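== subunit A ==
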Amino acid sequence: MHGPDIQWYVILAGLLFSIGALGVMLRRNPLIILLSVEIMLNSANLLLIAFSRLHGREDGQIFAISVMAVAASEVVVGLGLIVAMGRRHVELDVDKLRTLRG
Partner candidate 1 sequence: MASWLTTILILLPLGGALLVAVAPLTSYWLGSLAALISLIEVGFWITSASKFDFNSPALQFAQNRQWFSDLGVSYHIGQYAFSLWFVGMTVVVMAACTIYGWWAGRERGRAYFALMLFLTGAIVGVFTAQDLLLFYAFFEAMLIPLYILIGVWGGSNRMRATITFVVYTVVGSLLMLAAIVVLGLQQGTFDLTKMGTSSSTWLFLGFVVAFAIKSPLFPLHGWLPITYRESPPEVSAVLSGVVGKAGLYGLLRIVIPTFPTVAHDWRYVLLVLASISLVYGSLLAFRAPDFRGVVLYSSLAQAGLIVLGLFAFNDLGFDGAVLQIVNHALVSAALFLLAGMVERRTSTGEFARLGGMARGRPALATLVMTTGIIALAVPLSTSFAGEFLILAGVFRQGWAWAVIGAAGIVLAAMYMLRAISGVLHQEPGPAVTDAALDLRLGELAVVVPLVLCLLGLSAWPNLVSGHAFGGNRALTQVITPTGGYLTTTLGQSGQWTRYAP
Partner candidate 2 sequence: MIDKPHVDWFAISPSLALLIAAGMLLMIAVFVPAGPRRAVAACTGFAGFVAAFVFAVVVDVKSPVATTIVHDSLFRDRWAALAQVLIAGSGAVAVLVSYRERLRDEHIAEYFALLTAAGAGMAFFVQASNLMTLFLGLEWFSIALYVLTAIDIDLIGSLEAGLKYLVVGAFGSATLLFGSALVYGETGQLSFDKIGSYGHGHASMLVVGLAMILVGLAFKASAAPFHMWTPDVYQGAPTPVTAFMASATKIAALVVTYRVLAVAFPQDEHLWRYAIAVIACISLAWGNLAALVQRNVKRILAYSSVSHAGFMLIAVAAASPLGERALMYYLIPYAAMSLGAFAVVAARERELGVPVTLQNLAGFGWERPLLGVSMWIFLLGMLGFPLTGGFIGKFYVFAAAYNHGFWWLIVAGVIATMISAYYYLGVVRAMYFRDAAELQLAPAGGSPPRELLLGLGVLICVAVTVGSFFAVQPLIDVARSAAAALPL
């Protein structure tokens, strides 16, 4: 079975990572920022699995599964924070979070 070589995966993962990173940096809604972080983590997962296949070692897949669990943990905490803020009727916009200032 001839499929795309590793370069294709690396480029795809890199693009995905960049999109996610841009999302984190440019978006102001914390929910979308969290989603963008998920994209970043997923891009790393794609890379790990592709390399795992390239090297014929399964530890990359193991790594990827751990990352999924970690990503889920981050989401739990992140959503918990967002809900807590939502309850206090804080506008969900990171640029408008200006309680903390010098």
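Points to keep in mind about this one:
Note that in this section contacts are C-beta pairs under 8 Å (C-beta built on N, C-alpha and C of every residue); 3 or more make two chains touch, one makes a residue touch a chain; residues count from 1.
Inclusion criterion for the candidates: all candidates are chains of the complex that A comes from, given by their letters.
Small disclaimer: the values here were computed from a predicted structure and weren't measured.
Touching subunit A in this complex, out of the candidates 1 or 2, is candidate 2. Residues of subunit A touching candidate 2 in their complex: 6, 10, 13, 17, 20-21, 24, 30, 33-34, 37, 40-41, 43-44, 47-48, 50-51, 54-55, 57, 59-60, 62-63, 66-67, 70, 73-74, 77-78, 80-82, 84-85, 88, 90, 94, 97, 99-100, 102.
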